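Note that one protein chain of the assembly has been removed; the remaining protein chains are unaltered in position.
On to chain A.
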Amino acid sequence: MADTHESPSGGAPPPDAGTPGPDGPGNGWRTEYWKKNLRLMVVLLVVWFAVSFGAGILFVEQLNQVVIAGFPLGFWFAQQGSIYTFIVLILVYALRMDRLDDEYGVSERNDDGSRA
């Protein structure tokens, strides 16, 4: 909290336009990092679609045949379950990205190595 210097992520991207692109020598990690990010994203978005548009809209009538604690299941997904799932999806994303950033050394750190 005590960091007063400009955080490395602030302002415009650093003026290192000369660095080689993602496929340049020594930059293989970039493609790897990005692929893992995209894979995580796609998995989470599939779940996002399944609970809201799948369970809450496309298959809501079939699921409504099942009633739990008074809730027809499709109705429950549409008005409750999808929202809980959305929260869990963002939680999983934030935690997994913390790990991925650390693994590839791109997490935001203060000078003493603590999280910025």
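Rule of thumb we're sticking to: a residue touches a chain if its C-beta (ideal position, glycine included) is under 8 Å from a C-beta of that chain, and two chains touch if they have at least 3 such contacts; residues count from 1.
The rule we apply is simple: contacts and distances are computed from a predicted model.
Student: When one chain of this assembly is omitted, its UniProt record names it as which of these: "ABC transporter ATP-binding protein", "Nodulation protein E", "Cytochrome P450" or "Cation/acetate symporter"?
Tutor: So the chain that does not appear here would be "Cation/acetate symporter", according to UniProt.
Student: Since one chain has been left out of the picture, which residues of chain A touch it in the full complex?
Tutor: 7-14, 17, 19, 21-22, 29-30, 33-34, 37, 41, 44-45, 48, 52-53, 56-58, 60-61, 64, 68-72, 74-76, 78-80, 82-84, 86-87, 89-91, 93-94, 97-99, 101-109, 113, 115-116
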